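Excluded from the complex is one protein chain; the other protein chains are retained at their positions.
Up next, chain A:
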């Protein structure tokens, strides 16, 4: 159920934001926008489905602990 809501939400945002970009014909911005938007959409759907996504905090923690030697 929540996934349907997420998809609906993204469709609404997409219509509001992407259509003006297409009209203005800004290719680079449109590409960047689509990539970021796609990534955000995929993560949202995965979270909505209850998939455990590995957190970026863990590897950073490991690196930091390695550097400070604890």
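Please note the rule applied: contacts are C-beta pairs under 8 Å (C-beta built on N, C-alpha and C of every residue); 3 or more make two chains touch, one makes a residue touch a chain; residues count from 1.
Here, contacts and distances are computed from a predicted model.
Asks: Which choice in "Spore germination protein KB", "Cytoskeleton protein RodZ", "NADH-quinone oxidoreductase subunit F" or "Electron transfer flavoprotein subunit beta" gives the name that UniProt lists for the one chain left out?
Replies: UniProt lists the chain left out of the view as "Spore germination protein KB".
Asks: In the full complex, which bits of chain A touch the chain not displayed? Write them out.
Replies: Touching the missing chain: residues 13, 17, 21, 26, 28-29, 32-33, 36-37, 39-40, 43-44, 47, 52-53, 55-57, 60-61, 64-65, 67-68.
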